[in-house]
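Next up is a structure, given as structure tokens.
Missing here is one protein chain; the remaining ones are kept as they sit in the complex.
After this line comes chain A, so read on.
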């Protein structure tokens, strides 16, 4: 990496700069969703808010868990827990590519020295019943972001269309900071008295979770929780729209969606435990997708999802 006058010094500085940049561009800076998810897209601020007619602009960090990617903290690039930075703007602005490139500059990528490319990559999430067209963004041959125009989510056509940006923060930061092993990456400013590396923060947990994910997690419990989440999700959505206590119309799309997220995570854990055969896999994914679609159906019945009293008929 070349010398840059305003090069960031740490992982967290890159995150902070992204937050500042997107805040300045008018996004609501949200906090991570408080549940285990496989990717930033699962945050309801993306999945649900990309649906319906209301405008939206949000950016946030989302801790993401991919149990099968655990390598006990030994692989330089792979983690079972990592961070994604997620931006969702609806409708997608015409200068979204330029906005995105501006964010790279903001975190210290010198456009005059690097080769940035938009390479076709159509995004699809079978679990969410979602797809979109876009690119992986390459910086010197490395995929640093996913750039997608959502076309369908939860089985619903998106209109207006959301533009979604997803940054793989560790990989991007390692590249910008010139670090070869993720655990060596400075988490805070290396000049501070108590300098912490990424390894100081996460090596311990990577080891623990790798062992748990692969060998110890109780598959009977996971399976039961999957089934419970699935059942509960449906129960929540089956409840009448009118709340008998308050008499208000309250469609519980979000609580139901939480159960969908939970089922999805349980599936990921079961997968990592190696107890799901190839044939079963598709069936499980299909079950989660069904939940996601039901939640999407419910969300568009909420005010935030664009429902209006006069559209009830």
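Just so it is clear, a residue touches a chain if its C-beta (ideal position, glycine included) is under 8 Å from a C-beta of that chain, and two chains touch if they have at least 3 such contacts; residues count from 1.
Keep this in mind: contacts and distances are computed from a predicted model.
Trainee: Refer to UniProt and select, among "Glycine--tRNA ligase beta subunit", "Cell division transport system ATP-binding protein", "RsbT co-antagonist protein RsbR" or "Acetyl-coenzyme A synthetase N-terminus", the name of the complex member that is left out.
Mentor: Protein name of the absent chain (UniProt record): "Glycine--tRNA ligase beta subunit".
Trainee: Touching the left-out chain: which of A:66, A:114, A:203 or A:234?
Mentor: Selected residue, touching the omitted chain: A:114.
Trainee: Looking at A:37, A:88 or A:139, which makes contact with the chain not pictured?
Mentor: With A:37, A:88 or A:139 as choices, the missing chain is touched by A:139.
Trainee: Determine and list the chain A residues touching the chain excluded from the picture.
Mentor: Interface with the chain not displayed, on the chain A side: 1-2, 75-77, 91-94, 97, 111-120, 122, 132-135, 139-142, 149, 151, 159-161, 163, 175, 180, 277-279.
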